[in-house]
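Below is one structure, written out as structure tokens; the observations come after it.
Here the complex is missing a single protein chain, while all its other protein chains stay put.
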Amino acid sequence: MYNLQLSPEQLEIRDTVRDFVTEEVKPLALRPERLEARARPLLSDVLDKASQLGLRTLALSEDAGGAGADTLTSCIVTEELALGDPDVAAVLARTSTLAHALFDRLMTPEQTARFLPPFLADDRYHLALAQLEPDRDAALGIHYHRPETSDADVKTTAVRAGDAWVINGVKDRVANAPLAGLFAVEVNSGPGGTGILLVPRDAAGLSVRESDHRRHFHHGVCGELVFTDCQVPAENLLGAEREDALGGADAGRHAPLDQALNLGIGRAAYEAALEYAQLRVQGGRRIIEHQAIGTKLAEIAVRLEVARTVIWEAAWACDHPEAFADRSLPDLPLSRIAKVYASEAIYHATKDAAECFGAMGVMRDMPLQKYVHDALVCLHAGASNSDAKLRIAEALAGYRRPARPAALAAE
Amino acid sequence: MYNLQLSPEQLEIRDTVRDFVTEEVKPLALRPERLEARARPLLSDVLDKASQLGLRTLALSEDAGGAGADTLTSCIVTEELALGDPDVAAVLARTSTLAHALFDRLMTPEQTARFLPPFLADDRYHLALAQLEPDRDAALGIHYHRPETSDADVKTTAVRAGDAWVINGVKDRVANAPLAGLFAVEVNSGPGGTGILLVPRDAAGLSVRESDHRRHFHHGVCGELVFTDCQVPAENLLGAEREDALGGADAGRHAPLDQALNLGIGRAAYEAALEYAQLRVQGGRRIIEHQAIGTKLAEIAVRLEVARTVIWEAAWACDHPEAFADRSLPDLPLSRIAKVYASEAIYHATKDAAECFGAMGVMRDMPLQKYVHDALVCLHAGASNSDAKLRIAEALAGYRRPARPAALAAE
Amino acid sequence: MDFTLSNEQRSWQMTARKFAEEEIRPISVQRDEISDPRETFDWEIIKKGSRLGFRTMAVPKEWGGHGTDFVTQALVMTELAKADSAISKTFSQCWKWSHLIAATCTDEQKRRFLQPFLEDDTYLLGKGISEPSAGSDNRLPPADDPKAGLKLRAERHGDEWILNGEKCFIANASVGKLFFIDARTDPNAPLKQGTTMFLVPRDTPGFRIGKVFNKSGWRFYQNAELIFENARVPHANVVGPVNGSDMKTQQAGDRTGGDLFGDLELAANALGVCDDACGMALRLARTKKQGGRLLFEQQVVQLKLNRMHLLTEALRSFVMRVAWEHDHKL
Partner (left out) sequence: MDFTLSNEQRSWQMTARKFAEEEIRPISVQRDEISDPRETFDWEIIKKGSRLGFRTMAVPKEWGGHGTDFVTQALVMTELAKADSAISKTFSQCWKWSHLIAATCTDEQKRRFLQPFLEDDTYLLGKGISEPSAGSDNRLPPADDPKAGLKLRAERHGDEWILNGEKCFIANASVGKLFFIDARTDPNAPLKQGTTMFLVPRDTPGFRIGKVFNKSGWRFYQNAELIFENARVPHANVVGPVNGSDMKTQQAGDRTGGDLFGDLELAANALGVCDDACGMALRLARTKKQGGRLLFEQQVVQLKLNRMHLLTEALRSFVMRVAWEHDHKL
């Protein structure tokens, strides 16, 4: 039965994270050095505390030692965290999602036995998925509604040598790379074949470099991996069903954690503007009492509430294919739809929120310019909305081309 | 628990109504005389058949002889009907909603005994609520965030004379007036007091005139009531708790049936454009294969799916105050938010859909111009979005002024 | 830089403004509301406007017209459109093809067709390009499909061409006396190499008007089908070289993709609509009250009016610049 009531557990974890953000994150996140959009140090202490709260292993099953949260709960938590700090939210969301995919679904028992204990034991042990490569074109663009695919071959190679795989190549834009203890790396393992290899951070022949914030648009931390005759045991190859579990990206139904993060940024801007508009007096009244500001705030609230609704729908849908099957949900790429709507709506919302502050909205020692910048990152992170719309159009027309291998990171 | 799966009953009634629309409504609704936006005869036969299907009494409780549908189900049905014909959808939604409010919640057993049997017995017996009056200003506008209210006194008077009320005055923009067997009429019953009187159509001293489609923007049928020493028995006064039951309008949480209707219009336009774009060939390809058209269709689909999500949220919320109480839902005027978003998004969607047709999009013997017109009616029907945003802003600021009496119709 | 209008430009503008207010506005809504699309036209307003020069103003002076420049034409379209966009368009449609005649016809053709056009207040012009399956293909024929584009066929028989096929959505079709018709003269060549332009008078044997399209706007301005059933057009009516219909654009100095005047026309006409909409909204805001105060006192109303005027004045600036640049072939 259709029901929008959250479970007591969901309400409770939301309150817990909200309190955590208010008490532990905001005071640090609003410090001047964190307000510099282009070069802000990650709040490592906050990250550690959040891990201790269980947010690093949120989506990991209870059997495996996590909280077993569903996608909706993960979105709720990510939104609340991003209200305080989008970088912390991004790192935790990535690790938690990958923990669930890798440990609960993809690894063999033998692999789990090797990798799960160190992951659980260390609050600073994060996970990363390495797919993108320099110059590898992931866009649809010119191939819209054409049989060609833009998916050029994976250039990072893995060659079998006895009991090991030998990896060579470069991966970039790898979220969580600087913090990850374990990488899932997409490799070209022979003619036409790709696979995913588990590569521990300390593998010989792997070097990790943090990306320059100024060059790449992302939340969290991001890095480049260089493999030079890097060897991992043959048993580190993931099972073949990896694509479905890591992905859903091609169907546009991946977990909308980036959108939840985006929403948290929008809410931070909105809450700041709403508060300021009730304090600042011009024209003889609090500025919220002027129609121009009232209208602006209402438009922001509409955009955020609408975005939340569609993000939550997409989140719930991830875990409930039966609702597509019985046509309760439309046969549409809901997460991609949420991405297009939310990223545009929230970017406008943050700009409008900043406008309520007048000149203070552009000052680097005030958070508004940071919210605008952070929302702009969401607007341009991953695939562009132009490309997302083309993919939606292909879905509307029922156009099918051969599925691309694991495309999670490109989303 | 959060759950977006529809019940088997909801899925079934949706299919039933969808089939009804495909087989019984569309063939008539697409006839040239129905495509003239400004003077189209109501499809009375369709209305009768829909009544026989139980759609006139959809929301009326099962105990009282209806289907006992909740607000979400009513929205689903209204959307499907509006896909075929918005006028039919509007008439049925209005009667069904009022039947539930009046018979299930507001009437005394004695009143129910008098009015329910004839209502149930006659498929053509509709209901109407008469609130608006000529020149009575219902806008917020200049009174935004000011203690004054624009709610001038109700000018239609009811004076007690022995065992009767004597009514004098004029009501206009009364939805369903030309078809209604019973009117709920807001009257001024003395200094500062308003009440609602039940007035049967055949009451002496009541005359009903259908409004000119060219002057008033509405879906369904609409009319003016003139009361000239119209007498009704004293027992026809509704109970004092009427405001809550008829209303919720001031809180912006009324049943979003108009928005569901709007969505049906948008879907009709979208489905036509999607079909045409897969048939029409220019530039050597079906036009959906060109990025410009593909992008347009994707944007339409995004708008409609986002609108549906937020309308359904508002619909479900109407019946579930407990979800506001436990903060599963935000303390916001959700139906008003749905109105603002849906009316603007769907209007743009219909215009874009019409553009896919090139010159054929403006032809009166093609339905696209009608969809654009119908969506424009939704954009401007009732309170303007400018006013709705001001009301949302007051809600955001927690601004309170003395509640206005029953304001359902003004929404 | 000088935005001042010349006396002549100002004079045309004032005449158009007066005509629009006194003659067009009183009939505008009434004509627009007529249900039958064939009945919306009013020859009286055409004749009155024609006598003031609004039908023939784009014909060069050496051929007996007024020889107005694009700036003047833009001014007049805007003024007429303030009162009725469709009536403005009906007049300016004649200028569009006056430009084409001037740019492409031989002197003999000009003598034969401009003379009656100038003399007859009811002589309107049209041009047939679009067909049911050829819309944007005519503007931008796909390189990989040489058959794409218009299909109307013209075959030569001695001194005559026999035309067969249909045009649709053709402006002024049901009221025009002379049409330019693009027809396929080499069915094996791609559109731009196989199309020829013909001058086809209304009374050509085998040529008739089909249905008038029932549009949701621009009711006065009629678009209809042109039907050719073995229509016979003399070879002398071929405009430009056979299979060279494309010469109307680039060779004539048009770098807008074939519709130098047409694009300006739509913008100048829209400017008139915007002008009148701004005026109406402003008058309402200054007279209508809500809650005892003029609408104009509300910020949301002010912001709407500001935006409307901003867009309108930006459009005016842009339209006038484009008109001037066209005059100076920039």
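For clarity, chains are labelled A, B and C in written order, and residue numbers in each chain start from 1.
We adopt the following convention: a residue touches a chain if its C-beta (ideal position, glycine included) is under 8 Å from a C-beta of that chain, and two chains touch if they have at least 3 such contacts.
Treat the numbers as computed from the prediction; the structure is a model and nothing was measured.
*Asks:* Which of the visible chains would the unseen chain be in contact with across the whole complex?
*Replies:* A, B, C
*Asks:* For the chain that's not shown, point to the residue among C:Leu5, C:Ala270 or C:Met308 touching it.
*Replies:* C:Leu5
*Asks:* Return the single residue from B:Ala39, B:Ala292 or B:Ala325 that touches the missing chain.
*Replies:* B:Ala292
*Asks:* Would you write out the residues of chain B that touch the absent chain, in ascending order?
*Replies:* 290-292, 295
*Asks:* If the hidden chain were put back, which residues of chain A would touch it?
*Replies:* Missing-chain contacts on chain A: residues 36-37, 137, 139, 141-143, 148, 150, 281-285, 358-359, 362-365, 369, 373, 386, 389-390.
*Asks:* Tell me, which residues in chain C touch the chain that this view leaves out?
*Replies:* 1-6, 9, 71, 313-315, 317-318, 320-321, 324-325
To be clear about the criterion, only the chains that are shown with their structure count from here on.
*Asks:* What chain is most central when centres are computed from CA atoms?
*Replies:* B
*Asks:* Give me the two chains with the most inter-chain contact pairs.
*Replies:* Going pair by pair, the biggest contact count turns up for A-B.
*Asks:* Roughly how far is chain A from chain B, going centre to centre by Cα mean, in whole Å?
*Replies:* Chain centroid spacing, chain A to chain B, equals 40 Å.
*Asks:* Based only on mean CA positions, could you tell me how far chain A sits from chain C in angstrom?
*Replies:* About 53 Å separates the centre of chain A from that of chain C.
*Asks:* Can you list the residues of chain C that touch 2 or more other chains?
*Replies:* 298, 300
*Asks:* Mark out which residues of chain B touch at least two other chains, giving numbers and ranges.
*Replies:* Chain B, residues with two or more chain partners: 285, 386, 390.
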